[in-house]
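Yeah, one chain of the complex is gone here, protein chain that is, but the others are all in their spots.
First chain written, first letter: the chains are A, B and C, and each begins at residue 1.
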Amino acid sequence: MPRRILESFEVSNLSILDPEGRADPQLEPSLPTAKLKQIFEDMLLLREFDVRAIAMQRQGRMGTYAPSTGQEAVQIAAGAALNPTDWVVPSFREQGLLLSRGVKASTMFLFFMGSEEGNRLPRKLRSLPYCVPCATQVLHAVGIGMAAKLKKDPVAVATFFGDGATSEGDFHEALNFAAVYQSPNVFLCQNNQWAISTPRSAQTRSATLAQKAIAYGFSGLQVDGNDVLAVYSAVDAAAKRAREGGGPSLLECMTYRLGVHTTSDDPGRYRPATELEAWIPKDPIDRFEKYLLAKGLLQSDDRARLTAEIGDRLKAAATEAEEICRNLTPDEMFTYMYADIPDFLRPQREEVLAQSIAIDGDGRAHG
Amino acid sequence: MPRRILESFEVSNLSILDPEGRADPQLEPSLPTAKLKQIFEDMLLLREFDVRAIAMQRQGRMGTYAPSTGQEAVQIAAGAALNPTDWVVPSFREQGLLLSRGVKASTMFLFFMGSEEGNRLPRKLRSLPYCVPCATQVLHAVGIGMAAKLKKDPVAVATFFGDGATSEGDFHEALNFAAVYQSPNVFLCQNNQWAISTPRSAQTRSATLAQKAIAYGFSGLQVDGNDVLAVYSAVDAAAKRAREGGGPSLLECMTYRLGVHTTSDDPGRYRPATELEAWIPKDPIDRFEKYLLAKGLLQSDDRARLTAEIGDRLKAAATEAEEICRNLTPDEMFTYMYADIPDFLRPQREEVLAQSIAIDGDGRAHG
Amino acid sequence: MDKLTLVQAVNRALQLSMQEDPDVILLGQDIGKSGGVFRATEGLMEKFGVDRVMDTPLAESAIVGCAVGMALYGLKPVAEMQFSGFAYQAFHQIEQHVSRYRNRTRGEYPLPMVIRMPYGGGVRAFEHHSESREAYYVHTPGLKVVVPSTPSDALGLLRAAIRDPDPVIFMEPKKIYRSLKEEIPGDGPIHRLGEAKVVRPGEQLTLISYGAMMPVTLDAAAQMGADYSIEVIDLRTLKPLDEASLVASVQKTGRAVVVHEAPRTLGMGAEISALLMEKALLSLKAPVARVTGYDVQMPYYQLENHYLPSVARVVQALRDTLSY
Partner (left out) sequence: MDKLTLVQAVNRALQLSMQEDPDVILLGQDIGKSGGVFRATEGLMEKFGVDRVMDTPLAESAIVGCAVGMALYGLKPVAEMQFSGFAYQAFHQIEQHVSRYRNRTRGEYPLPMVIRMPYGGGVRAFEHHSESREAYYVHTPGLKVVVPSTPSDALGLLRAAIRDPDPVIFMEPKKIYRSLKEEIPGDGPIHRLGEAKVVRPGEQLTLISYGAMMPVTLDAAAQMGADYSIEVIDLRTLKPLDEASLVASVQKTGRAVVVHEAPRTLGMGAEISALLMEKALLSLKAPVARVTGYDVQMPYYQLENHYLPSVARVVQALRDTLSY
């Protein structure tokens, strides 16, 4: 009796595609062809979105941008595994997820172009807008889950956050509430190995992030985040469990930020080039392409063609977004603060309108 | 390779004394007689402090009071296992710990009598004053540990908190920092099974609180918190490890709040009487007394005699504290705000002094 | 017709709101089984069940953050902070989300939610149980801030706050939770937020306060006797502030004194003084005076009554202002 073992726990890793794009036959999920193709297209869309956004940022047509290159499998496969009736609660690096949920590309551009119009996501999409303060959104997801459970709506609520965000107190409080209330949450960590300049190893001393779920009495799974099939299977299972009242899950998706943290960042200052090089062969799009090619679902020139088509669509979306920016009026900053504008704000709104400030296309005021 | 186990973990429980006060011979620590007796006396002191404080609160001579009855073993044995050069960082329920560290009983009374004089703990005691906001102090302990490590001082830093406090974000951030910086911290949870009206089972869904350490990559141990020898051994080992650079530990000490949360609380509203009854036979003082009696270190009338002596000392201490209260002057609220009083506060201090407010003994102002 | 204390009126308002709207739910520490440390939620778990009256773990950010999520889903959560002194644990959720969600999403996701918290000193409590920090919330764009001072107002304002489409910080003056009873006919009133109340009309000076300082303020006005005609205004809503009523009163009286227990620097008195500076300078016969808590941390209870504005201090300010 003196020293007795009370509990024991394990953490494991799920991976289905090997580096050459061959699936483990035992684990390969059977997805309809259309879905597989859609996933591939959405991955290309995300990568192309990055290309265009970074170019526009360089041209001064866009503010700071946080790219997703390298993390396409996590976002797109997770999005594909969820139902439209499920909710998604992103951080600030889930362009792909939101695009795959039906958010317009022009809307996504608008966020990075510095307009709240980039957050005008129709309620019916059940997709919250970006959330900048790390980990704060994880609590919102739990609240949504608790509300859905209360209403007996069989929906899963998936929330996304980075490896860095797991150090915040809100992450802890959120997972604890989710466990206590058995809310239908899927906690999906995009572990891209870095939080700006902080490597995963300096963020926390636990061997995995998945094992953090043990602290809350539920289970965590590490998933190969550059493996579309593994992410899909893991999210699908976790979401089903959530919808069926089985409570929350934590998925640590191992991936890699191939690019900059944001366009204001210079990884050369802190990140060893060798590390980056080691991850390039694990590119999630290349890997999934090999899988689809081998299955005959894709031809070798499809990628180039699709990329070009997507490029055209994005170009149009960017133009549309710029047009919206040009038509913003300064009193908008008052319009949505309260349901009805309070008396004390009216003179302030009048003042802003009275100010004769010339605005140029990119929003710089001269006055 | 697809689903492979990455890590496995265990959580165990340590207990040395059985309910009849018989020690497991393999695990019994060899403590000097004087230390054993001191521990027993300090436990009586703590229980008697509760008795007196609750009585004074009822008489209107003291404000809200948070008793420790039932939790004597944790506080006193932990205090005994630490060196005077170690630091202790309490929450708001560690009268016993602080008294055993050399804090005057009159000072402890002053805290509950509503004077900051109750926090004037000489720096040399390396004991921080009470901290009311749950879990916030845990971070201070980590900062102290980091500073000590930086200075290469071989000290352990023990911090105390309740089961409820483990739900706060600060608990999480603290344990994570401690692990990352391998600071010399001992995290000691007084799991008294309740956080006001919230039972342990509703606070978190993990089977133990000890397993929360797994989230941070270090080890947690559940300890019988009503067992002086188990607490002593566990804290002694954790503190040694800390001093020697072995990093932090989490100890979950299983104990029970036999009384009210505070004198403003009525557990009758939420706590089943049967639960309380089940814990009364596990009284930590009774158990330790049996151990000492069996060892011949105590005679059967010692407890009554010691209690009476302690009662007299505490009576004197209470009188001393009340005398200090009578001599408080209102300008004290300005004296310690800044190292030097800034100009803008001077007229405010003059105003408070100029106010002719009659004060009666217990601090109520009539004016 | 029931006679209710202020805390009973809070309880009644919660009960009525939950009856009329199934989307109203409560969450907080110890609010269910034990009925709240001040008994503000007594009996509600029994009445509405554990799904609608949720005892939570000890985590303020989670309480507010989950309430945000619930409101996003379409519920109307009423979150309790056990004491205002622990709401700072949730301050980031309040500043970063509660105050911003509607605006951020261009109205797509309004946040109809209330955060209740007992505030203020004078109850001989521990540290962090006595603060008055309404200024933090009033300074934050996007919030509404309400502080009742009577049972009837507590009922009418809380019902209004829960029906309000915007997030409301509802601060309850714990010192006067039980200090008087008021008869409240029927279900009681439903107020409009943003309206101050002239609780005593007068001609010579406008005396402005709110919350737990109202009794002190009214006592001071009474002590001035019949020789002086003092108009007393209870702000009730601190944001949006009823500027029109304040300005109109001071244009009439030419003098103003503001009383609050929060620290002086950047307390409500500063805003009201600045407002009157801008809108009523030419009417002023004396400087607007502030009788406030000092710019120190609220002392432990032995000295707290020296910190809180006393009747004597208010009377002194009234005399000084009237004889300026």
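Annotations for the structure displayed:
In this section, contacts are C-beta pairs under 8 Å (C-beta built on N, C-alpha and C of every residue); 3 or more make two chains touch, one makes a residue touch a chain.
These numbers were taken from a predicted model, which means no experiment stands behind them.
In the complete assembly, the contact with the undisplayed chain comes from C:L266, out of C:A222, C:L266 or C:A312.
Checked against the hidden chain, the listed residues A:S8, A:T85, A:S197 or A:Q299 yield one contact partner: A:S197. When you scan C:L16, C:V138, C:V250 or C:V311 for touch with the missing chain, the hit is C:V138. Touch with the chain that is not drawn comes from one residue among A:S8, A:S264 or A:Q299, which is A:S264. As for the chain not pictured, it touches chain A at residues 63-64, 92, 113-116, 118, 132-134, 164-165, 167-170, 195-198, 202-204, 264-266, 269-270, 325, 328, 330, 332-334, 337, 344-345, 348-349, 351-352, 355-357, 359, 363-365, 367.
The missing chain lies against chain C, touching residues 85-86, 88-89, 91-92, 94-96, 99-100, 103-104, 127-128, 133, 135-136, 138-142, 239, 241, 262-263, 265-271, 273-274, 276-278, 281, 284, 286-290, 294-297.
Counting the whole complex, the residues of chain B in touch with the unshown chain are 89, 116-117, 119-123, 128-129, 132-133, 136, 138-148, 150-151, 169-170, 173-174, 176-177, 180-181, 335-339, 342-345.
The rule is short, and it goes like this: only the chains that are shown with their structure count from here on.
Inter-chain centre distance (chain A to chain C, centres taken as mean C-alpha positions): 40 Å.
For the pair chain B and chain C, the distance between mean C-alpha positions equals 35 Å. Residue positions 167-170, 202-204 of chain B each touch two or more of the other chains.
Counting partner chains per residue, chain C has residues 57, 59, 61-62 touching two or more of them.
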